[in-house]
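Scroll down for the structure; my scribbles are underneath it.
One protein chain is absent from this view; the other protein chains keep their places.
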Amino acid sequence: MKRSFIKSAVIASVIAIAAASFAGCTNKAGAANNNAVVGITQEPAIFDPHTVVAAGDREIIFNVYEGLYKYDSKGNLNPCLATDVAISDDASVYTFTIREGVKFHDGSDLDAADVVYSLKRAAGLLDNQDGTALVQELDSIKDVTAVDGGKVAVTLESGNTELLSYFTTGIIPEGYDNCQAAPVGTGPFKFESYNPGQSVVVVKNDNYWQKGLPYLDKVTFKVCADMDAGLTELAAGSIDIFPYLTTDRANQLDKAKYNILSNGSNMVQIFALNNSVEPLNNIKVRQAINYAVSRKDVISVTMDGAGVELTTAMSPAMGSYYDTSLDGTFNQDVEKAKALLAEAGYENGFDITCTVPSSYLIHVNTAVELASELKAVGINMEIKQVDWATWLEKVYTNRQYETTVIALTSDYAPYDVLERYQSTASGNFINYKNDKVDELMGKIPSIADTKEKTELYHQVLKLLTDDACSVYLQDPTTITAVSTRLEGYNVYPMYVQDMSQVKVVGN
Amino acid sequence: MQGKVGYFVGKLVELLVTLLLVSLLVFAAFSIIPGDTARIMLGPDASEAQVNLLRTQLGLDKPLVARYFSWLFGILTFNPGTSYAYNMSVGELISQRLPVTIGMSAIAMVMVVLISYPLAVLSARKPGRLGDQVCSVIGHVLFAIPPYVASLLLILLASSLFSLVTVGNYVAPSDDFSGFVGCLLLPSFAIALPKIAMSFKFLRSSIIEQRASDYVRTSKSHGLSDLKILVRHVLPNSNVSSITIISIILSDILGGSLIVEQVFNLPGLGRLLLSAISRRDFPLLSGIVFYLAFITVLLYFLSDILAAITDPRIRLK
Partner (left out) sequence: METVKRNKYRSPEASAFYMAGLTLLGIVVITFIISLFWTPYSPDATDASAKLLAPCLEHPFGTDNFGRDVLSRVMAASKYTIYISAAGVAIALILGTVAGIPAGYFGGYIDKGIMLLGNSIMCFPGILLALVAVAVFGASVGNVIWALGLVFAPTFARVCRVGTMEIKELDYITHARVMGVKPYRIMAMHIFPNLVPQLLPATVIGLANMTLFESGMSYLGLGVQPPDASFGKMLSDSQAYIRVAPWLVIFPALMLVFYILGLYFISEGLRVNLAKGGKR
């Protein structure tokens, strides 16, 4: 009797716990609402439009701040807070006409003084600044002044026809310096809250200058630990939009619940070779590595085939600036690779390390595939995984590495893509040096004629490929899962999430 | 009485010295981590001037010893500074995440006690019988499965068998407390499993030992029922040694929760810790590590004291 009492007590408690375990976890999403949840995998850090650098931060504040110009989803640069721009013949003075009737999130009106303040702050020209530009590319600004009729004149140290794309930098109210804690811009959404490690919430800007936009009342950017965590959340219905998936993962989703969008990302995934270390300083070795690699297999393994093969430093997504004649320069040819290695004096191959950031699965996987392919030509590549912090310091900043795999992101502007290959550029972490490239890159900003400029960009790309400065792998396709209850989500050829056009069509 | 007070004071001194050592270990470890915090915060494209400015603002250019003492003072006054990465008070960040970690640990601990105690009592009634042996074998198998593997299997099970969503539906305790407990049940169960096995094994053998002892035999001959003997004599006496086991289990559970919350995508201390590691957020990192160690030290201390109160033999030492 007693025994059976204890027994049933045991069984009851076990069952109760098991049942409670399952019962507690019901799906809470899906209630009728006019909100959307976007999954992000990088912890947001900087909300100041002038100090922001990480792509993961930019994609959020794209909805909060606006610049004088703004990109659309096709990659076109359109007037935004400016209605137009007049560029002087020598491209040293840009005069913007400021749009009227625009209100900041704090209710104040946008005027020329705000623009002057914002651009000066970005260029480091305010009285309390030391003259160093917060937005490095705007360092060449000499002065910003308000001129009659709601116009703002920006004077440069020297002519530069390539600067317009950098005037996308955010405009903030005059004298405002608290953007990190409480962002105030003119964008379609107002910043509401940041919950570290969990979410960033933005809400509808009712006074947005583009009438009728945005459609959503609230957008939550929810932090997911990694791609796989995001995938499980998608399957659970607790997020609506999740960018940067791989095909095989996207295929696991319910087609009735999610639309899968794919688009070129305008990223350049590069197997970076440090041009100043042995034996990679030998052009024959770099060419050999280029021939040893199968870009197709890399794309197959890392993106399940969803990527565009690259042979040069620019993605075909850049349109006419991209040089199609370079396509297929380095088709995999193991024999040729071996022959080149022998010519360079490495017929028995060599050992090399590849330092990859562990937080990016795609790059780690790429390194694994590359190591396997390089083995076939006798190169022994050891993979060293480091965290993002160490990667930034050791590889990117101090350039203490042999090879690495990373994706280079840029604005939708050719100059921004190629700027880093100048021998003195801070982004030239592959230590590439070619006087001809320096000369061409120095010349481009002073040229106004688009055709001539395009020709010069083609020359730079050709030089980079001829020098086999690194192994360009792929422009990985951005695969985004969007809940079928939403409509109007556009994939940009750069790293942003534009929520202003998104609307709820079903719940 | 004298001995008892002396013992407690001795333990207290030990606690304080241990904490000091822990703080030194933590600080030393994080002072030699490679990685420039300012550079990490600003990202790769920031200029050297931006980085230098930030470094000065954060006080990273001060000497090491000065940094240790200002850190120690802060951490002891529960004011461990401002997180570099989040630009928020470390105390606030940790207390935001604490509910998940503490909640998970507490639920797991309750599960351990609720499941292992009755099972151990049952098993120990007739050691060697089929039921007992089955429990023991299952216990060993559970012991051998890492909690995160158990989590994966539980998620798969819950989603395919019951089509229940178990991931990513975190509910904050302030919003809905029962929902909060609900979403922590499965992860807690995953952490608890191997510890249930451990506690079961330990309790079972200590109950068997106690039952064989003279006083239980005497009670039995006096006509006390099985249940009464169990509740009045066997369990309390096994409890003495199980206090120690429980404090070990709690510390393991705390550690286990750091990993399991990754699988279930819960906003606990583990994710905060990993992000602090990868962003070289020294105040945050040292805060988390120190306070977790602090909790563990306190647990051990309390278990020593409890054991001393309940066990006369220790008191005599």
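Think of it as A and B in the order they're written, each chain with its own count starting at 1.
Here is the rule we use: contacts are C-beta pairs under 8 Å (C-beta built on N, C-alpha and C of every residue); 3 or more make two chains touch, one makes a residue touch a chain.
Owing to the predicted nature of the structure, the values given are computational and were not obtained by experimental measurement.
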| item | value |
| --- | --- |
| Omitted-chain contact residue, chosen from B:V9, B:A66, B:V134 or B:L156 | B:L156 |
| Positions on chain A contacted by the hidden chain, ascending | 227-228, 231, 248-249, 252, 294, 296-297, 300-301, 358, 364-365, 367-369, 371-373, 375, 383-387, 390 |
| Interface with the unshown chain - residue positions in chain B | 14, 17-18, 21-22, 25, 29-30, 32-34, 140-141, 143-149, 152, 156, 251-252, 254-256, 258-259, 262, 273-274, 277, 285, 289, 292-293, 296-297, 300 |
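One rule holds in what follows: only the chains that are shown with their structure count from here on.
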| item | value |
| --- | --- |
| Whole-Å gap separating chain A and chain B, where each centre is the average of the chain's CA atoms | 39 |
| Parts of chain B lying in touch with chain A, wherever the complex brings them together | 34-36, 39-50, 53, 83, 85-88, 93, 96-97, 111, 114-115, 118-119, 121-122, 125, 155, 158-159, 162, 164-169, 171, 178-179, 181-186, 189, 225-227, 262, 265, 267, 271-272, 275, 277-280 |
| Touch list for chain A against partner chain B, complex | 2-3, 6-7, 9-10, 13-14, 17-18, 20-29, 43, 45-46, 51, 53-54, 130, 132-134, 136, 180-181, 195-198, 224-225, 229, 232-233, 235-239, 359, 387-390, 392-394, 396-397, 426-427 |
